[in-house]
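The complex appears here minus one protein chain, its other protein chains still in place.
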Amino acid sequence: MTQNENQIESGASARGMYWVNLSLLAVLGAVILGFALYMTNTHKLHADLTSGGIYSLSGSTKKLLQQVDEKGQGYELVSLFNSDAEKNTQVRDLLGEYSRVSKRITGKDLSEANRDEILGKIFDRYAGEIKPYENAVSEFEKLSKSLDNFSEIEGANLGALAQKEKNSAQTRKECAELQGFFNSSLKEELARQQRAIRKISDSKPAEWWKATASLKTFLDEALPDITSLADKGKYKETFSAPLIAYLDSAADRYKAMSDSLKTYKEHLDKLPPLKVQDVIDSIGSNTIIVLGPTAAKVIGSSDIYKVQRSPNPRETGPTASFEGEQAVSSAILGLVRPDKVKVVFISAGSGPLSSGAYSMITDRLKDLNFEVMDWSPPGGNPGERAPADPNPPAEGKGVVWIVFPPEQSNPQMAAMGMPAPSPTGVIEAVKKHIADGGQVLIFAEQTSTNPFASEGPAGFPYEEITRGFGVDVKANFMVLKSYDSQEGSEALPLFELSRFPEHPITKPIQSLPTRFVAVGRSQMGFVGAPTVVGVDPKKPADVDAQVIVDTGNDRSIWGESTVSAEPKFDPKEDLASPVPLAVAASKKVTVSGKQEELRIVVIGSKTLGRNELIQPQLQMRSGALYQVVPYPGNAELFVNSVLWLSGYENMIAVSAKSNAALRIRDIQPAVLTTLRWGVLWGGAPAAALIAGAVVYAIRRR
Amino acid sequence: MTIAKREVTSLFFSPIAYIVMFLFLLYMGLVFAGLVFVPGQLTELRRLVDFSRFGLFFIVPLMTMSLFSDEYRSGRIEMLRTSPITEFDLLLGKFIGAMFFFLILLGLTLIHLTLLMIFGHPDYGQTFSCYLGLALMGMMFVSVGLFYSSCTQNQIVAALGSLLTLGFFTFSGGLSELIPGSTKIFEWIHSAMIYLSVGTHLEDFSKGVLDTSHLSYFLGFSAIFLFMTYLVLESRKWR
Partner (left out) sequence: MSHAADIVVDRLSKAYGAFLAVDRISFEVPKGTIVGFLGPNGAGKTTTIRMLTCYLPPTGGTASVAGYDVFRQSLDVRKKIGYLPESTPLYTEMRVQEYLDFKGKLHGMDRSTRQKRIAEVAARCWITDRLQSVIGTLSKGYRQRVGIADAMLHNPPVLVLDEPTVGLDPSQIREARRLISELAGDHTVLLSTHILQEVEMVCKRVIIIANGKIVAQGTPDELKNRLGSGLIVEVRGPADQVRSAINAIPGITGVDVLQNGPVCRVGVRGKNSAELREQIAALVSLRGWGLREMRTEGASLEEFFVRITDPGSAAA
């Protein structure tokens, strides 16, 4: 009986058990799901399915972002793209990839309406730099009070003088004028300054430098007036006696006032220039702002979309390539790197190169957070523009020197018996630099000692440096067969390469057109003498040297040993393609007890990075003018070499992605209309309805 | 499987399936013609996929509303539940049936893909990822619809319930912009809403990127709703 009672109860207990099981199951399921969702959100794996790998950041960017993650500082990427839907999306997608790969990076899509928010963030990062400006402005508050008092008192005193009947009319007029200066123009101007300051300090974020700038102009105007009143020598000549007597009596006050104003102005003048100003000035629509932990960078639209010459200019116009990744990655790199690597342009006997013929390369290097300097060592052309400095601005470990061959001697100077530029000083300095662990990029060109006597090469001055790295700079010039010097005096013998031997430096520039100047004559004589630079077969065993540029299979170029007006390929003496043109070499050495790698790059064409070869050109493209970079490879090869030398080769290899995405081709309007009505919003839905009706009719039979 | 097969064949004999197809094709056709199929545009389905959710959130409920509700209303649930199949079989069958129909709907967009292929060259990897994303989103939507259908015998109520829920998932990204204030709680709600939004997770698929976090979002929410449906089915007999 008891067993039966149990059985009767079993239904109820089964019901209870059922609910218990159910709730346990529900809790378990929720926990498992929550965990799975959390795990997949923190440990994302992703795969880019697009055939072009559009949404894959390059390996070097990933390495860079790894560094960012390791450092643990947050970065914010803000896109201000808002004009072209397609570009907006592309930029947004790119920034999204950055935040996907790195936990420390957030991407944002903002418009200029959020300017204040962005400015606030930028100001936070430059607070230390802005603070002195703020202080200076608040100092002025005090100064302005005393100035106000001063002008009040002086105005009153001078007013009284102007009222005195016994003073001559001339004196009274002078006094009244001065009173006017103190009581109205100075006071008013002061009040206006104070209003302006208040307005600036009230605005958030406050742009203090605008206040200091305005104060500067104010002081520029007011200070001479007050100083002249404190200067006895000056006012004696202009004013009549009673006024002079008054000013004499008040001389201390005037002196004190003008001194304190002067000190303040000096203080203003001494304020260091603001970097934040550059940042803010470059903010605009269609820019990307990279907010680092302590600094910010703004990337302009033209750095993101670079218009390049298309490979077949006749068939297609220039194409814009999307170089957002390069731009953003280099901006991040600039912010990540703790200290700037110094790059020194060295050329005996020429003006500062970084601001001259190489200013565009310099800008690129600065973007990559290099500090660019110039050194003009002694031994250049006498009477040159830049005075020679016996000591290099930076040398040794962590510094990249870019060494140019000495200028060819100036014919006129030579005619006057001046000595030719001598490379000896440079050679000694470079040796010391390398011995200290420094890196060198050498542009090796044979130089001719006397252009009148002989146009032939006169040996390579840095031979002893390059030899040690297994680099063989040959006495052969690059000659371009098809070059016709008669065509026009301006035309340069140019040849173009777009395939390079595999090396970290050249990896990203494969297929980028790169231009070199071959030997040729112009009215000036040799415009350049690109030299064959190869690997020495008898190179030291501890050296790793590799050719990074050669002429490939182009039979129209060869390395000529004897230069004449009509060069001819001579199989016995000349070098046939592929002719090496640049070598990157490295050597393991022990510098002050530590194993180090010394690197050197030797490029046989000094014109490689000149502005003339890399600057964009204007081109017409479907009725609009575009800036086109005709030979993007030149700058890349130069910059990549510097990056490799400075040990930042992981920043190389961010190669441009073609923006020539596949588009829907032109469709005749009639066809389009037919398709729309016949298929898209007419035919297909109607077909569904008809099919339904037919099936329904059949089934209901 | 039997249930699924019956479900699909039955759907093809019911007018609602054709109404769903009509609405789907009409919506997709309008989006495609307006946003994608424009000369000079990129040949990618991306925007079609991104916008599809605004159509599917009201089309899928129409498709799923009757799945269980109608069985309850007609009493056929008694027949099904006394057949030698488990609740799980029943749920799986209904789910597979509805998914199959959804995939047929997706199949209809091959019309649009074909047009793209005639007049351009779509990226196949990206296209695959687009369809994968759509299928996963459909899976989640169908699961939600199934859940509401299992809750009530009134089809209209089921449709409304799933419409509201899917509407939330569809628009929460946009709605999150409306959240005022900047306190911690609001920020938290804001980011939660962005996470919940289907758009957040669909976008990478439409771009051509597979990401496990999005995969798990769709699979996870499908699982949640299917599991809840299972609980509802199981518990119905105990009430």
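Letters A and B mark the chains as written, and numbering starts fresh at 1 in each.
Note that in this section contacts are C-beta pairs under 8 Å (C-beta built on N, C-alpha and C of every residue); 3 or more make two chains touch, one makes a residue touch a chain.
Being a predicted model, the structure only gives us computed values, none of them experimental.
Screening B:Ser74, B:Thr114 or B:Ser191 for touch with the missing chain picks out B:Ser74. Interface residues of chain B with the unshown chain, by the touch rule above, are 2-3, 6, 9-10, 13-14, 74-79, 81-86, 237-238.
By definition in this document, only the chains that are shown with their structure count from here on.
Chain contact summary for the complex, chain B toward chain A: residues 12-13, 15, 17-19, 21-23, 25-26, 29-30, 32-33, 37-43, 108, 111-112, 115-116, 119-126, 128-129, 204, 207-213, 215-217, 220, 223-224, 227, 231, 234-235, 238. Residue ranges on chain A touching chain B, taken from their complex, read 15, 18-19, 22, 25-26, 29, 33, 36-37, 40-41, 43-52, 54-55, 86, 93, 100, 661-667, 672, 675-676, 679-682, 684-689, 691-693, 695-696, 699.
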